[in-house]
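A single protein chain has been omitted; all remaining protein chains appear in their positions.
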Amino acid sequence: MITLTNVRKEYNSDVAIGPVNLEIPAGGITALVGPNGAGKSTLLTMIGRLLGMDTGDIKVAQYDVSTTKSKDLAKILSILRQENHFITKLTVRQLVGFGRFPYSGGRLTAEDEDIISRYIDFLHLTDLEDRYLDQLSGGQRQRAYVAMVLCQETDYVLLDEPLNNLDIAHSVEMMKHLRSAAKEFGRTIIVVLHDINFASQYADYICAVKAGTIVEFGTPYEIMRDDILTDIFNTPVQVIEGPNGLIAAYH
Amino acid sequence: MTTSTAAARRDARTRKKLFDWKLLLGLVVVLGLLAASLSVGEYDILSTDDGWEMFATTRIPRTVALVLSGAAMAMSGLVMQLLTQNRFVEPTTTGTTEWAGLGLLAVMYFIPAATILERMFGAVIFAFIGTMVFFMFLRRVSLRSSLIVPIIGIMLGAVVSSISTFFALQTDMLQSLGVWFAGSFTDIFRGQYEALWIVVIVVIAVFLFADRLTVAGMGEEVATNVGLNYNRMVLIGTGLIAIATGIVTVVVGNLPFLGLIVPNIVSMFRGDDLRSNLPWVGLLGIGIVTVCDLIGRTIISPFEVPVSVILGIIGAIVFVTLIVRQRRG
C-alpha cells in the first residue's frame, strides 16, 4: 500500500499541492482523475520519487521514497511519465530490455530474455520488436515504454496518462492489459486518466484530485454520482447505466 | 457578479499607460547620463579655443551614437525574442552579429576602399541571411521555449565565426577583424557616424509592428488564423533586426548581451505588456550603453576600454545572475 502523509509542494504563491493525506490500497488499479492543472501528474511524480516534496513523506510498501536508495526502489516501484525522450538506433526489444536493468545491470541472462519476450508479446509488439523507436508511430512507442515499465516487474506501477496517444481500440486493449497485469501478476497499478469512463470501467478505486488536494476517494460505484462528478469537473455530469457499468455523460 | 465589480475588474485589466511619471523619471536619469557623457573626456572643452569644435566633432556624435546604438540593439533583441517566443535569444546569441562581421569582412576584402555605406550594405545583407538561417533552424525545433534554442544559435554563431576566422587568416585581416568587431565608441566622429541615424527608422518600425510581431511569434498557424501574413511579418522582423545589427556592427562594432539583458530586465519589473514596455526597453538600452561607455572612458583614463569589453563582462555577470537567482528562491 502507498501512504502519503501531509505531502505539500508549493510552486509559487498561487499554485500549491497539498496538504495531501492518502492511503492507496495494494492490488488492483487506482485511477487518479480530475480537471486540468489539478496536480494529478505532480502527485504521481512525487510518489514515483521523480519530484521532491516540500514537506511530508510518502511510503510505498513501507519504503520511504525520499530516503530509500533509488536502485532499491527500482525493484519495488516503476513510473512512466507522459513525455519520453528517446534516442535513435534503439529497437523496441532493446528498450524493453532496459526494464531489467535494476536486476541485471545491463547484462541480460536467458531468463531476462524470456521475461522481455513475455512482455513484448503481452503488449502485441512482437512484430515490431526489431524496429527502431523512431520508425514507430506515437502509439506504438507508447506501448513499448509501457512494456519496458512492466518488464521491471515491480509491485507498484505508476503510469501518467498512458492512453494519451492511443485511439479507442488501443486504449481499451491497454486498459484490459493493465487490468490483467494487476490480477494475474498481483500488481498495484496507479494511472492518471483523463477519461473518467475508463476509470469507471477498469479501476478498482478512483481518487479525485482538484486544485491540489484529494476531494474524493472510493470505488467507482461510490464516485460515479452526478453531484460528485459535477463538483469535481466543474461541468454538469450525468451518470447513466452502460452495458458494462456506469458511464458519465457530459457532452 | 455586480456591475461595479465587473467594471473594477475591467479597469484593472486595461493596459498600462504608455506614458506615466515613472517613464519621465527614467527619461530624466538617462538625460543626466547623456549629459555626463557629453562632459567627460580628456579634452578640456571649456578652456581651449577649439573646444566647441571638438565638442561638436566628437562628443556630440559619440553621445548620439550611444543613444542610437543602445536603443537599436535593445530593440533588436526584443524583436528577436518576440519572433521566437524565447527569452534567451538576441542577435549575438543567434549568429546574426557573426554574419554581419562576415559581411563586413567580405566587403573589406573585395572592395578595400569601400565607403561606410557600402560596408554597411554588405553587413546588413549578410545579417539578413544569417537571421533567416536561424529562423529556418527554429522551424525544425518543436519546443520553442526551450533553452535549446539559444544553444543552437550559439553553435550557429560559432560555425560562422570559424568561417570568418579562416577567411581573415587567409587574407591576413585577422587582427583588423578583431579591432573592427570589438564594439567601441572611440572612433566615432562627425562625418562618419551619420549612417547610424537610419536605426531611428528601425526603432519607429518596432513601435508600429510590435503587436503583429508578437502574434507572428506564436507560430504560423496562430498567426494565419488571426489573419496575419506570417511570412511577411517574419521577413519584416528579420529585416529590422538585420538593418539594426548590420549598421551598428559597422559603425560601432559588436555590443554583446545588450539585446538579451534589457528586454528581460524590463519584463522582470513590468511584466510582459509589450506596448508600454517599449519606451523602457529603449531607455534602458541607452542607459546601459552610456554607463558602460562612461566606465570605459574613465577607468584607465587617458586610455579607453572599448565598450564591448565592459558590456561583455557586465552582461555575462547579469545573465548568469538571472539564471542563478532562482536557486535562492
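The first chain written gets the first letter, and so on, giving A and B; residue counts start at 1 in each chain.
Convention: a residue touches a chain if its C-beta (ideal position, glycine included) is under 8 Å from a C-beta of that chain, and two chains touch if they have at least 3 such contacts.
By definition in this document, contacts and distances are computed from a predicted model.
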| item | value |
| --- | --- |
| Undisplayed chain, where the name is taken from the UniProt record, one of "MoaD/ThiS family protein", "Iron chelate uptake ABC transporter family permease subunit", "Heme chaperone HemW" or "Haloacetate dehalogenase" | "Iron chelate uptake ABC transporter family permease subunit" |
| Hidden partner chain, touching residue among A:Asn6, A:Asn21 or A:Gln135 | A:Gln135 |
| Contact partner of the left-out chain, one of A:Gly18, A:Gly34, A:Gly56 or A:Pro102 | A:Pro102 |
| Footprint left on chain A by the chain that the document does not show | 12-13, 48-50, 52, 69-75, 78-91, 93-94, 96-99, 101-102, 105-108, 113-114, 116-117, 121-122, 124, 126-132, 134-140, 149, 152, 169-170, 173 |
| Contact set of chain B toward the excluded chain (per top definition) | 86-88, 136-137, 140-143, 145-148, 150-152, 154-156, 158-159, 162-163, 165-166, 169-170, 174-175, 178-179, 181-182, 256-257, 264, 267-272, 305-306, 308-309, 311-313, 315-317, 319-320, 322-327, 329 |
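In this section, only the chains that are shown with their structure count from here on.
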| item | value |
| --- | --- |
| Geometric centre distance via CA averages, chain B-chain A, whole Å | 48 |
